[in-house]
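Taking it in order: structure first as structure tokens, then the write-up.
Part of the complex only, each chain left as placed.
Order of writing sets the labels: A and B. Residues in every chain begin at 1.
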């Protein structure tokens, strides 16, 4: 039988840094383990739904999937499959069924795994009231949902708005797991992990990138992008490398050099600064 | 033939404390008994619909189910089955039928048992007028509904709002049963009842827990959670026990100690205090 140490090891392999998150996941794991034992005594354990908050790009979906996988692996969920639903999946369907029926169905689909409600705040910040109706229907089923773990994902503020609008939600959620923004060194590490599938990474890259992600402007905007910055930077690096390979086609694959990283990073920063000007309202 | 003593005994077995509730249920029982005798004289007895009010977690649904079971057992209802309906079940269905037809159907489904209208206030506090239409349709059938007991469940204030908006409702409801908030000692007792399926409970637990539920902050928020606190606490205790078992895995099942309870309770209280800050508007 697998132990907490196995679980913890498993987490460390999958998640870079983010110790507070791991602690919370271990807590959720412990709870699930104990629930199993308790159920063996024949009693009915309380439901295990929770909220997952964090800024865009902090990996909420990734955490849900990870949890599904590990929980299945450790025998805590039958299938561990993560069914992801957004507002559009919850308020109406092509057959014109009522919200009531749709929600029942969605929860049933997720049976044995995780019902992941993404951007949950969209259920209440839309003038169309069908989202709130959907939320009320979910509430009505939360207590009954036996073999499914419901995760409400969203921004911190959005989740609190949800609590305010639907008083029942807060009472039915045991735990709230918050994903902090990535730290510059974590972003550097993630980038290197990802880029190393494609390029030969110089030894100094981690330090260099950490410095770059530590630039004042970037530090300021991490909260709007988080891991979203990685894809942008990877594209800029790819573009740079391609340019270099074209210029000097002697070697088929060029190693990534600090200079390339800098050029790409500067390009990314310039673009983001430009956009910041457009989106003034948002950043000020 | 079963007697009032049997009924009363039956209640005492199922409900911890809550004497005022039991009295009300006995009154409803008496009425139903007398109605049976009266019907034997060939006359038509008045309907027995009632309102069930109380804060969240005070066990409204549980009471309805209990009443269904006992009434069936005592021959006062044919099936005693409790059909639970919420706003979503009453205002529309997948076949696009009118509220009028849906309500007729719902009442018919509950024939021989209890038609339980949960969170009845949601019928009128929604900008969409279909809830009020549904309520009017229910009113129109209440006088005719012979073999069904309709129970309107909700918060006290919500139920009075219902009375104000639909003048006919109050006239058609004979009795209003109010479920008081749980007292600290009752919550302690409920927790122990539930937890004892899983853990070995120390003798001092009841007193200790009563003290904990008597903490000023907790006393202040009982009304928002009531029995909802039990599941939260049970999870916190489970988590604590699991942690303890991991730390010292010599014994497979650890007994629950006062210290565990305290740790879990503190954790619970901390979490609730945090949330109170978010929900300021609600608590102030």
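FYI, a contact is a pair of C-beta atoms (placed from the backbone, for glycine too) under 8 Å apart; a residue touches a chain by one contact, two chains touch by 3 or more.
Not measured: the values here are computed from a predicted model.
Asks: How many copies make up the whole complex, given 2 shown?
Replies: Total copies of the sequence across the whole complex: 6.
The rule we apply is simple: only the chains that are shown with their structure count from here on.
Asks: Please report how far subunit A has to rotate so that its Cα atoms sit on those of subunit B, a copy of the same sequence, as a value between 0 and 180° in steps of 5.
Replies: Subunit A sits rotated relative to subunit B by 60 degrees.
Asks: Would you kindly tell me how far, in whole Å, the mean C-alpha position of subunit B lies from that of subunit A?
Replies: Between these chains, centre-to-centre, one finds 37 Å.
Asks: How about subunit B: which of its residues touch subunit A in the complex?
Replies: Answer in residue numbers: 56-57, 86-89, 92-94, 96, 118, 122, 126-128, 194, 197-198, 224-225, 228, 231-232, 234-235, 238-239, 241-243, 245-246, 253, 275, 278-279, 281-282.
Asks: Name, in rising order, each residue of subunit A that touches subunit B in their complex.
Replies: On the subunit A side, the touching residues are 3-4, 27, 30-31, 33-35, 37-38, 41-43, 45-48, 95-101, 129, 133, 136-137, 140, 160, 163-164, 167-168, 170-172, 174-175.
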